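Supplied in structure tokens, the structure appears directly below.
One chain of protein is taken out of this complex; the other chains stay put.
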Amino acid sequence: MNGFDAPKIEYFTVSPILIVLGVAVIGVLVEAFAPRKLRYPLQVGTALVGLAAAFATSVVVFARLNPFAGDVKAGKVVAEGALAADGPAVFCWLLVLVLGALSVLLFAERRLEAGVVGFAGQAAALPGTEAEREASTSGLEHTEVFPLIMFAIGGMLLFPAANDLLTMFVALEVLSLPLYLLCGLARRRRLLSQEAALKYFLLGAFSSGFFVYGIALVYGYAGSMGFAQIAAAVQADGGERGLLLAGIALISVGLLFKVGAAPFHSWTPDVYQGAPTAVTAFMAAATKVAAFGALLRLFYVAFGGNRTDWTPMIWAVAILTMVVGSVLAISQTDIKRMLAYSSIAHAGFILTGFLGIRSLDEVAAGGLTGVSAVLFYLTTYGFTTLAAFAIVTLVRDGGGEATHLARWQGLGKESPLVAGAFAFLLLAMAGIPLTSGFTGKWAVFAAALQVGAWPVVIVAVLMSAVAAYFYVRVIVLMFFSEPVGDGPSVTTPSIMTSVVIGFGVLATLVLGIVPGALIDVLGRVGVFIR
Amino acid sequence: MSVTPFIVLSAILFTIGAVGVLTRRNAIVVFMCVELMLNASNLALITFAKANGNLDGQIAAFFVMVVAAAEVVVGLAIIMTIFRTRRSASVDDASLLKY
Amino acid sequence: MISTAIDVLAAEGGHSIPLVEPTSAGSLALPLVLVIALPAVGAAILLLGGRRTDAWGHLLGTAAVVGSFVCSLWLFLGLLGRGEEERQLGLDLWTWFATGRWEVKLGLLYDPLSALFLLLITGVGALIHVYSIGYMEHDVRRRRFFGYLNLFVAAMLVLVLSSDYVGVFLGWEGVGLASYLLIGFWQHKPSAAAASKKAFVINRVGDIGLSLGVGLMLVTFGTTSFDEVSALTSGASAGVMTAIGLLLLLAACGKSAQFPLQSWLLDAMEGPTPVSALIHAATMVTAGVYLIVRSQFVFEYSDTARLAVAVIGTITLLMGAWIGCAKDDIKKTLAGSTMSQIGYMVLASGLGVAGYAFAIFHLLTHGAFKANMFLGAGSVMHGTDDDVDMRHYGALQKAMPVTFLTFAMGYLAIIGFPGFSGFWSKDKIIETALAESPVLGVCALLGAGVTGFYMTRLMLMTFFGPKRWEPGVHPHESPKVMTFPLVALAALSVLGGLLLLNDWIVTFLAPVTGEAEEHHLPVPPILISALVVLVVALGVALAFVLFGRREVPREAPTEVSFLTRAGRNELYGNEVNDTLVVGPGKQLTAGLATFDRAVVDGGAMGTAASIGGLSQALRRAQNGFVRSYALSLLAGAALVLLALVVVNLA
Partner (left out) sequence: MTLPWLTILLLLPILGSVVVALLPARLGGPLPKLVGLGFSVLTLVLAIGIAVAYQPGTGLQFAEEVTWIDLFGAHYALGLDGIGLTLVLLTVILTPIVMLASWEDGETGRWGAKGLFAWMLALEGLSIGVFAATDVFLFYVFFEATLIPVYFMVAGYGGPRRVQAAVKFLLYSLAGGLVMLASVIGLYVVSADSEGGPTYLVSELAQLDIGTAAGRWMFVGFFIAFAIKAPMFPVHTWLPDTTEQATPGTSVLLVSVLDKIGTFGMIRFCLEIFPEASRWATPVVIVLAVFSILYGALMAIGSQNISRLIAYTSVSHFGFIVLGIFVMNSQGLAGANLYMFNHGLSTAALFLVTGYLISRRGSARIEDFGGVEKVAPVLAGLMLVAGLSSLALPGLSPFVSELLVMVGAFVYSPWVAAFAVLGIVLAAIYVLWLYQRTMTGPVHEGVAGMRDLGLREIGALAPLVALIVALGFYPQPLLDVINPAVDHTMSQVEKSDPRPTVTEGEAQE
């Protein structure tokens, strides 16, 4: 009868998401209408511009949070409660946008594959057939990868900001589906690439099935999808607790799958190895950020009330993840696979920090919290791992990237600069002081100890020692063993990959020596709004 | 009447789906089992929506369907390429990446 | 018997125990520093100077010691010039180290005791330097030899002049080092190298006593300097004093080759003969006696410790004599006799205030006549191309008359022929021993007889009887530079008894050792002296019967009594060490090596390896089949659910 009040959307606040998704759509149109010659520059250009714009706006949004006012409740719930633009969310945006932009640069790298991007010339063409040969000779390339990654980034922006379960599910799928496709688009080793895509897709779909069912159960318990209402229900502690617990369990399956935590890690090594290295880098860096952002919000905001119920479960998962990741990495012979396991181990370390949940009154204003520790670790790890994978793309032989560790022997002789940078990144992952890896570890362990999770920290410490072994092993290979045969050659990349590597190394160094500024900011914004 | 029968049914469907994923070889069938799991969820959602007396669940069910559709698109694309290269849709054949 | 001994010892006492209260050295400070500095600088120049100093090194070394001897005389006269009560001169050089309550000064203490030692060390030392000029003439490393000798003299002087136990430790190890270097001077001979190491290691065992002793003194008195300790000992419990005493005794045993640490001395004869004369007869080996006498303010408060000292001395003097009887190696025979004579000194110092002075007295006379005889032996070897087997000697008295005559003086002195120095000193010891503790006294008396026996045997086999020389050996008298010291020492051996003239040495040492009230014997001393002479005469006669009359076989007879065999084998001291210490030690180290590799290292490496193995095993689970991944995912979900439920129920 009477007029309806239109949903109120704070367009500026959510503009980063809108921009990125918009640019993605534009990318699709470009694919449709722009002549082939123009596509590559247009795609790269629009993508980078879009990300830059999104970054700019999110900076403004972040500034509006006014992180230096010491008001830890900064931020607001927008879009009818669907999204929360608070400190952690906006920080994740910034992080994802930077990592995303760097990944786009990796995607756009053309010099390594002699003038074409490292993706399948024509995914439809069968490997080893005339069609494929023809496609590669005629220099065909899938510039669709750029819209795809933009969609993924859009989902990653949505994911940590999602303030109700439904939005979270949508975001999850928006970020996952493009990734499934990207995994299958390698120019070399197509079979492996397609297999990776298949595995990732099937398992991803499987896990999201659990996720959705979990949503249903939690909804059944709380009667609402909104985190705030769920939190209230959990506080009130009425209704069928069984539903809640089962719901938490199934939802966490979905999320832990995304972050690659044991026992939901089994896809990680295969997919990381099979996918195009640029995509692997993007997944390892950005997906972790988005997924952990979402994980934090869901558990801290919605399920914070009964954390005593689920923290033991996370203890177990964290310990298992660290052990599986570190121990299995020892026996790997493929550099990408080894980095995959190392990323599993790091997921475990991040979960250790994730344990550092405390009720607001316990947290000293601006003090170190579980949130800020996790976000800091994500920052350090994101840049380090991105640069590491970027270097992996440089080491090549006749058959493309030489990912077998044996081919890395004597790299230090071949090109000391690249080997040195890689060694530095490995030391960072091992957590040697004066690298960001150390400060990051310090932060998450401290957060965990603050809540008395010392057994986890002990395991984490021991596993770091185990992990140190395989990082050092690679350094030994590069510097102290003689090259086998002609040895690998390091192809000089274009400016794009160089920028990525340089940026990653720089970030690793700076965050290792003067992390103070970032940590302080995180200390101030590291609290969710409810 | 209570929601229990509906939930039990959805749970059964969900389990069937999950078991199907584990037991079937053909990628298409595996994927269909996943769809079954999603639909089991839908049933649960709608049941709870009715029980809770609000529409969130039903809306969610629509979203799930849409997403499922999108998944189908992506999934079939991937399965197709695999099938065309390997001439087989058996998920067990795709096991080059291991250890 | 021991118990009676204890009673006797316990009965004694009640006299005043002198404290160490040095007064400023005043004008004597200069010679007091010089006496050490000269040989020290000499050693530094000779050892650092290298080949440049080869030409004149031996002269410099000798000059340094002679200069040092002059200083000692200067000091001695200066001391005599002072009154009884201010005959303890102190001179603090600098603070060595200080932590907490404990301050150790490098300081010198010059009193009658050190005065006599200074004369002995620098005097005999100088003579032996002179002798060595000739003896080492043909050795290319003579300069280095003199460097070591100077080093030894300096260290020995530090030992006897230090005013603090830690300072004594410095000299103590210094002489040990010098002795190590000199025993092993001919390093190319493995036997020499082994002997030197053995000497040092066994001395280290003795040092355990000194280290712990220092520790115990610090705990008890908070200081280790003679004057402060001597002022405090009266307050300490008998148990503590016994402990300190025994620890010091352990040190003394190491340095003075007393039972059970005696085995190194005979091996030490590997060194050049002048070394044996100076270090292993006259001076270093008597350091233990010095330590005990110096620490009288400790031993006077513990009868047990004193008894232990006396008993050890007695055992050693008998062992030494026994060994001396059986050895055919002239130097080893003399070494055995050295053990035995030092045993006398230790026994005397164990008799307490009554014996200290006589211990020192015998130490001085022994220093003279034993050095004399060692140098004589050296001269004999010099004449017979370094042959040491007495069975290859005989009838040398014509070939080398001076050596023979001087040696004879030493011989008469050591067996205690009336009027000779040894007579007075040994006689006094036996007399006191009989008075203080009959059991030990009788042993000492027996020892005197044995001494007569083995020394006579040595004389007969060396200088008398038919020639048993090796073919091509033409014994000849040594050059003047070697015979002069022999003559000088011979003179001392004869005249040493003068020190006892109206108890001069006793009264002179009284400020250090304290006054003993006249001990009362059942029989007049003269009878005891007669008894001693009689026993010695028996020993000599026996030797004549066994070795003077019969032909001495050139090859040592193999079918011999157990006594002889045991003696030849040095009473199986080495065997005991090997079975009790060396053997087990070797096994222990071998075992530990395995343990270290297998268990300690193996443990760490094994853990690493097992993690690697675990990794290899777990790897298999990643079998590449997507459905098994899905299964693990499902299982994970189940586990997560389970965990939540369990926690919730708990």
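Some observations on this one:
A, B and C are the chain letters, set down in written order, and residue numbers restart from 1 in every chain.
Criterion: a residue touches a chain if its C-beta (ideal position, glycine included) is under 8 Å from a C-beta of that chain, and two chains touch if they have at least 3 such contacts.
Here the structure is a predicted model, which means the values were calculated and not measured.
By the touch rule given at the top, the unshown chain touches A, C in the complete complex.
Listed residues C:Leu60, C:Leu113, C:Ile128 or C:Val166: the one in touch with the omitted chain is C:Val166. The chain that is not drawn here is touched, among residues A:Leu126, A:Leu191 or A:Ala446, by A:Ala446. Residue C:Ala236 is the one among C:Leu46, C:Val130 or C:Ala236 that touches the chain not shown. Contact residues of subunit A toward the unshown chain are 364, 366-368, 427, 430-434, 438-439, 441-442, 445-446, 449-450, 454, 457-458, 461-462, 464-465, 468-469, 472-473, 476, 479-481, 514-516, 519-520, 523. Although one chain is not displayed, subunit C still touches it through residues 94-102, 106, 166, 169-170, 172-174, 177, 180, 184, 187-190, 192-194, 196-197, 200-201, 204-205, 207-208, 211-212, 214-216, 218-223, 231-236, 240, 585, 588-590, 592-593, 596, 600-601, 603-604, 608.
Operating definition for what follows: only the chains that are shown with their structure count from here on.
The touch graph of these protein chains is complete, with an edge between every pair of chains.
The busiest chain interface, judged by C-beta pairs in contact, is A-B. When chain centres are defined as mean Cα coordinates, B lies farthest from subunit C.
Subunit A and subunit B have centres, each the mean of its CA atoms, that are 25 Å apart. Taking each chain's centre as the mean of its C-alpha atoms, subunit A lies 79 Å from subunit C. The residues of subunit A that reach two or more other chains are 198-199, 202, 206, 210, 269-270, listed in rising order. Those residues of subunit B in touch with two or more other chains are numbered 18, 21, 30, 91, 94-98. Residue ranges on subunit B touching subunit C, taken from their complex, read 18, 21-23, 25, 30, 91-92, 94-99. Within the complex, the subunit B residues that touch subunit A are 3, 7, 10, 14, 17-18, 21, 27, 30-31, 34, 37-38, 40-41, 44-45, 47-49, 51-52, 54, 56-57, 59-60, 63-64, 67, 70-71, 74-75, 77-79, 81-82, 84-86, 91, 94-98.
The residues of subunit A lying in touch with subunit B in their complex are 123-124, 126-127, 165-166, 169-170, 173, 177, 180-181, 184, 190-192, 194-199, 201-202, 205-206, 208-210, 212-213, 215-217, 219-220, 223-225, 269-270, 273-274.
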